[in-house]
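All protein chains but one are shown at their positions in the complex.
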Amino acid sequence: MSAILHTSKLQAFYGRTKALHGLDFEVREGGITTILGANGAGKTTTLRAVCGMIPTQGDVTFNGQSIAGKATEDIVRLGVAQVPDGRGTFVNLTVEENLRLGAFTRKDKAGVLQDFERVFHLFPVLLQRRHQQAGTLSGGEQQMLAIARALMLRPRLMLLDEPSFGLAPLVVQELFAILRAINRDEGVSMLLVEQNASLALELADHAYLLETGRAVLSGTTEEIKRDESVRRSYLGY
Amino acid sequence: MEILVQQIVAGLATGGIYASLALALVMIYQATELVNFAQGEMAMFSTYIAWSLMNVGLPYWAAFFLTIAISLAGGILIQRGIIRLFEKAPILSVVIVFIGLLLIFQSTAGWIFTYLIKPFPSPFPQAAVTLGTVQFGSHDLGALGVTIVVLVLLYVFFRYTSLGLAMRAAAQNPVSSRLVGIRVGWMLALGWGLAAAVGAVAGMMVAHKVFLDPLMMGGILLYAFAAALFGGITSPGGAVVGGLTVGVLENLVGAFVPFVGHELKLTVALVLIIGVLLIKPSGLFGKAVVTRV
Partner (left out) sequence: MEAQLPATSIIPRVGGLTLAQWQRLGLAAVLIVAVALPFVVGNYRVFQFTLAMIYAIALLGLNMLTGFNGQFSLGHGAFYAIGAYTTAIMLDRWGIAYGWTIPVAGLVCLVVGFLFGLPALRLEGLYLALATFALALAAPQILKYFEGWTGGVQGIVIIKPAAPFGLPLNEDEWLYFLTLAILIVLFALARNLLRGRVGRAMVAIRDHHIAAETMGVNSALYKSLTFGVSALYTGIAGSLGAIVVQFVAPDSFSIFLSINFLVGSVVGGLATISGAIIGGIFILFVPNMAELVSKAAPGAIYGIFLIVFMYVMPGGIAGSLKMVIHRWFSGNAPAVNAGKVATK
């Protein structure tokens, strides 16, 4: 299997401070890679760096094409959808408008309509709240909206920053089932950042462990799950 | 009673012009949290363009639409060429840039067209329109109609087209907008273009009443500010209501309060601004701005 996303020596900066110190990782075509790490390890930063939201050095290749230094909107137009840290809701717009924006770059009207059906099927609560201001949704509902908005792009690669954040345990189970289905049925590749390491390791095929902006461990999820330190600090057994 | 109705309609007509200009201010404010102090001068310059087009023989409406197109392009160019360079600049630097623009437009207009006032035609018939027992100026009614059309078009554009939606999104949340593939920079530029186009319409409508000269927009811009603040600078609908209210108030006060007359109309606007701001600092329909600690 080839890699759909691949970075080499990726560095990222907030002003003068460096937050990523040369990161190499990949997401396989049709695969799910997860990034684990403590708070402040640089997981969110990695997703931002991939999408060109902050200054970077080093190379990022998407689908065989270098995207390092490209504008965020151009990267998105290649089929990279992000569910950002903090959900990125357009709070003053309605739920429906948020979803329409997700499909902003698409030209296939019929397909977009189908996808409205699809996300409303996946998240029925969004259908109920269709004309409501998105800012008035509960945190969990906004999280669903963020995922639905990303799906509306029909992405080839999804970058998910803690999609389970703020969701009830049952809903989290459901969400991960949905993600698994999207990945399996539509072949959407995913880069998943998750606090819930055991769930993430269930879903993903490969995992990286980040510490202060460096990958300290990587491998298939099976290998990672067996690692003593990961078990102690992230899986809790 | 008849005079009252007449004055109200005349007030609505000028109010519509304030509303358009206020809307132009609100559009740029929503995207950048800046008030474009050069908006009035840009509108004045557009009006001179229309005047020149008619001078070379174009019929009114051809000149009208061509001017709108030119203003749209001009607004986009100004944002892309100048304002964009100051995206990260402190707010006061940007204010100085606006002042610079204002001076450029005013001075260039004076240079090309001289400071002599010029009559500006109206596309509407000379004769007054009589409804029931009340007479209305047909330019007033026409201008009001044009303003309403502009406002409806803008409403439809922002509400129902995906470009309009993208512009609203870009103004509210640029980061998320980029993440759905919106070219935020161009949306800002387009906002400037639309503001300039709407301002151009306002300029062409008002020039018939106040005559065309490089300084014609000074007072009108103040009324537009008052209107925008009155309605709440964050609310397009508020800007429209604000504009109409200011227009009507101005006319009624001018007509019925003897000591005010024509000279103190600006002062009335001042009192209105401060009064509204004291009672409701975020305007009638505006959202209170939450300041960060």
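For reference, chains read A and B in written order, and residue numbers begin at 1 within each chain.
By definition in this document, a residue touches a chain if its C-beta (ideal position, glycine included) is under 8 Å from a C-beta of that chain, and two chains touch if they have at least 3 such contacts.
Note that the structure is a prediction, hence the values are computed from the model and not measured.
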item: In the full complex, displayed partners of the excluded chain; value: B
item: Touching residues (missing chain, whole complex) on chain B; value: 33, 35, 82, 85-86, 89-97, 99-104, 106-108, 110-111, 218-219, 222, 225-226, 229, 233, 263-264, 266-267, 269-270, 273-274, 277-278, 281, 289, 291-293
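Assume only the chains that are shown with their structure count from here on.
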item: Touching residues on chain A, where the partner in the complex is chain B; value: 51, 53, 71-73, 76-77, 81-82, 84, 88-93, 97, 100-102, 104-105, 149, 153
item: Touching residues (chain side chain B, partner chain A) in the complex; value: 162, 165-166, 168-169, 172-173, 175-184
